[in-house]
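Apart from one protein chain that is not included, each protein chain of the complex appears where it belongs.
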Amino acid sequence: MIKAGIVGGTGYTGVELLRLLAQHPDVKLQAITSRSEAGMPVAQLFPSLRGHVDLAFSEPSLETLGACDVVFFATPHGVAMKQAPELLARGVKIIDLGADFRLKDLATFEKWYGMPHTCPDILAESVYGLPEVNRDAIRAARIVGNPGCYPTAVQLGFMPLLKAGLIDASRLVADAKSGVSGAGRKAEVHALFAEAGESFKAYGVNGHRHLPEISQGLAGMSSETVGLTFVPHLLPMIRGIHATLYGTLVKDAGDLQALFESAYANEPFVDVMPPGSTPETRSVKGANTCRIAVYRPQGGDTVVVLSVIDNLVKGAAGQAIQNMNLMCDLPETAGLTQIALLP
Amino acid sequence: MIKAGIVGGTGYTGVELLRLLAQHPDVKLQAITSRSEAGMPVAQLFPSLRGHVDLAFSEPSLETLGACDVVFFATPHGVAMKQAPELLARGVKIIDLGADFRLKDLATFEKWYGMPHTCPDILAESVYGLPEVNRDAIRAARIVGNPGCYPTAVQLGFMPLLKAGLIDASRLVADAKSGVSGAGRKAEVHALFAEAGESFKAYGVNGHRHLPEISQGLAGMSSETVGLTFVPHLLPMIRGIHATLYGTLVKDAGDLQALFESAYANEPFVDVMPPGSTPETRSVKGANTCRIAVYRPQGGDTVVVLSVIDNLVKGAAGQAIQNMNLMCDLPETAGLTQIALLP
Amino acid sequence: MIKAGIVGGTGYTGVELLRLLAQHPDVKLQAITSRSEAGMPVAQLFPSLRGHVDLAFSEPSLETLGACDVVFFATPHGVAMKQAPELLARGVKIIDLGADFRLKDLATFEKWYGMPHTCPDILAESVYGLPEVNRDAIRAARIVGNPGCYPTAVQLGFMPLLKAGLIDASRLVADAKSGVSGAGRKAEVHALFAEAGESFKAYGVNGHRHLPEISQGLAGMSSETVGLTFVPHLLPMIRGIHATLYGTLVKDAGDLQALFESAYANEPFVDVMPPGSTPETRSVKGANTCRIAVYRPQGGDTVVVLSVIDNLVKGAAGQAIQNMNLMCDLPETAGLTQIALLP
Partner (left out) sequence: MIKAGIVGGTGYTGVELLRLLAQHPDVKLQAITSRSEAGMPVAQLFPSLRGHVDLAFSEPSLETLGACDVVFFATPHGVAMKQAPELLARGVKIIDLGADFRLKDLATFEKWYGMPHTCPDILAESVYGLPEVNRDAIRAARIVGNPGCYPTAVQLGFMPLLKAGLIDASRLVADAKSGVSGAGRKAEVHALFAEAGESFKAYGVNGHRHLPEISQGLAGMSSETVGLTFVPHLLPMIRGIHATLYGTLVKDAGDLQALFESAYANEPFVDVMPPGSTPETRSVKGANTCRIAVYRPQGGDTVVVLSVIDNLVKGAAGQAIQNMNLMCDLPETAGLTQIALLP
């Protein structure tokens, strides 16, 4: 059994990790830390876990975490990079669900996150944890930067087109929509029910932290320079991301459906839907799945890709466990075969 | 492996049965019938099942269903009683999620459902499938009437008080609230998003079909005549039932918390929460659990019980599988250990 | 034109006052104060007011507020009572939407609000602002304590029954449900979209601050001692309160429908619906109306009353303006004839 620890388990990615890990056949939950809630049983904060998780939150300590095989950081940026060196030194594998190990370029990290990176060596060693792109490197990694939610949906949607060189990489549009749980479990006015309910708006139009992360990923798929317009929006619902992607064909499209089906033929967690499908976010609610549909409206030269994930699963905790499975030589789908909750 | 069939799988209890049975370790999904959708792959109607369920809907036929070990009826009332005799004759066990085998009194059935019962003998033999009440009888049953959603939440909440004779059985109040999925997947104006969303109302105040079912169940728990006022309400959410129950103490209450904890100490799917808890419906979303809290506000002589379930799981498909497990001599919790999806 | 000021206009009752006062034919919005937002245009915080309200938030000052004819306090408890003496001395009428002038008994106030009352004389003079009960006193008042939202819905529902002495006043049950806007615009985890959405729960079962307020009001309607069990619940929607009220008949009920219709025949803001109606909260969304239906299920001795209001209108800002109209000798319905927004 893999001994797993979680740092910062009081947010939504934390409780989602707990839900999934508690049902994972090869994992023993060893520790979950929270400075603010130390001593409180986890199931008191999250009654959904009553009868399933007996742990209490504990003070973060090197001793406790050092005894784990793998530690997940479900923390704001800046936390994982502080603790990573000592844990790696003890042979603990690390999966950071925060942003410390996603951006390879130091200057870019420091510009968008407003702090210096404290362990550039480890950053250089770390692997970006999108298995559909980096599976082999993840298998060999000691430390993985788990992708953001928007970046997962957008990259999986554009990848087949960019790899095939079919669309103008300099003029990509990603119109993305996220449920409110993406804002986390922080007490903030804009995420109140009476603020975010029965309404819809864009945000971060002039620049969102996921923009450089997506751009970095797309650049790796294309031989051209990537130019991306990324507009995130806030949906009046809890879970789910829907990315609507627009690209301009620069050569004969061929059979786009076949291109996508072939690209993801062996991927256990990417589902290319039949022509004419419109993936619903609820079709992946609670599941580690990305569902995709591809269109060429009116036979013109614009390609439209629809890509949906559950932001807390394939966009965070589920993908983190997928990475853990790879890093720990477990079957990639272990503990991740839940069916989406519909309705 | 138990071979399971489903009659009428195009509604919400149908897709929930599919979600749970597809992940059940001891079950093989054998057939799912729908006259209207025969031929269509199940996963086309419910994309959440893509990659998990390969079956297509088939025409209902005695041959197909007769080859099953157990058949679930997820149908409107009147369907199961027509097919039960022949299936039982072939040795198939039956679990009816509709209303045909819930009410023991023929006249009561006919009054509330407006049709004659076509197999009173089988009705007499059938067992009301609330395991916390009838576990042994269910184990031995050939046919089970699976309880309604409201009745499950209300009966489990009142049971310890009535069995102990602590409250006035003639003056019970059940103020119950249900998510919209309880209305099923029928195209009806009152269940439209723009009708049921951002609003709340009571309905059926003068009489709801679950009233006689609840009364019948409560009567079995009390030596007194039962009088119940039952007011159901429609919640602007998809899943979940919350029953708020009021009773008047007629003798020394003693330790109500201890009474409830003791009553459900060995029940795998009933969770008595600590004093002062307010169970949320989301704490059981997708899980086969009933969570309960008991109060005596201001130390007066009114007892308040809060009881929550997921109407589609412990209130329908999950409880049906719990009954199947008992009838088929499987562990009672087999396939039913999912953790609620929170948030 | 009546010159109106608002203290504390950054919350939901504040913006609702602004919406209604900006459209009131006899009112000039003179000042709106907020220590934290002083200088910011109101329409920047609430874009719905763009083009309708040109004011900016100002520092609260005696000078500014003293120039008003009437000042509304949309503040937490403890604020209005500090400023009331000086404003009254300047001849300003006061309507407190907070709790400082609702409870007539000092000890009760101090027990439930945990602070001493700083102006008991003014409290003694103040009038409880439920026009359907205290219309004449309100007309003559210098200062009004505007009722809480739950108390408005519950008192209007029980009043005809208690005044007629029809029900056992010692055993009343009020099962009440409120939209999340009732919790205000404060950044608190329990009111987040991802916490309060798609879920339902009770709260404050052992004691809610509206309990003594309701009890005080009901006591004034009955010659018997009042005993009330009050259980509030949180609805996954923004606006609306639904109170489901239960009483036990102690004498011949007579024609309950006629009793209610007669009781409210001349009330412009109370609508007794036809027999068999189930008032929806959305039927009063944005409107200063309380809609009521009365039932005697199965002809038994339990009376059920359904009472709905918009918590921000008839439960707060609308009722405050109704009180202002009375205090300022305007037509009672001035500025309050909006039709509910449905759907």
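We just call them A, B and C in the order they show up, numbering each chain from 1.
To be clear about the criterion, a contact is a pair of C-beta atoms (placed from the backbone, for glycine too) under 8 Å apart; a residue touches a chain by one contact, two chains touch by 3 or more.
This is a predicted model, so every value here is computed, not measured.
Chemist: In the full complex, which of A:195, A:213 or A:271 touches the chain missing from this view?
Modeler: Answer from the full complex: A:195 touches the omitted chain.
Chemist: For the full complex, which residue in B:185, B:209 or B:296 touches the chain that was left out?
Modeler: Final answer for the missing-chain contact: B:185.
Chemist: Among C:77, C:93 or C:291, which residue is in touch with the absent chain?
Modeler: Touching the chain that is not displayed is residue C:291.
Chemist: From the listed residues A:244, A:288, A:325 or A:338, report the one that touches the chain absent from this view.
Modeler: That would be A:244, which touches the missing chain.
Chemist: Hey, which chain C residues sit against the chain that's not shown?
Modeler: These residues of chain C touch the chain that is not shown: 12, 15, 19, 22-23, 46-52, 181, 185, 197-198, 238-239, 271, 273, 277, 279-280, 282-287, 289, 291, 337-343.
Chemist: At which residues does chain A meet the chain that is not included here?
Modeler: On the chain A side, contact with the omitted chain comes from 171, 173, 175, 177, 194-195, 197-203, 205-207, 227, 229-231, 233, 235-240, 242, 244, 246, 248, 276, 278-282, 285, 295, 297-298, 300, 302, 304, 306, 308, 343.
Chemist: Please output the residues of chain B touching the missing chain, sorted low to high.
Modeler: For chain B, the residues touching the absent chain are 12, 179-181, 183, 185-189, 191-198, 236-238.
We take it that only the chains that are shown with their structure count from here on.
Chemist: What chain pair has the highest count of contacting C-beta pairs?
Modeler: Ranked by C-beta contact count, first place goes to B-C.
Chemist: Determine the centre-to-centre distance between chain A and chain B, using the mean Cα coordinates as centres, and give it in whole Å.
Modeler: Centres of chain A and chain B (C-alpha means) sit 36 Å apart.
Chemist: Between chain A and chain C, what is the gap in Å from one C-alpha centre to the other?
Modeler: Spacing between the chain centres: roughly 45 Å.
Chemist: Could you say which residues in chain A touch two or more other chains, in rising order?
Modeler: 12, 181, 185, 197-198, 238
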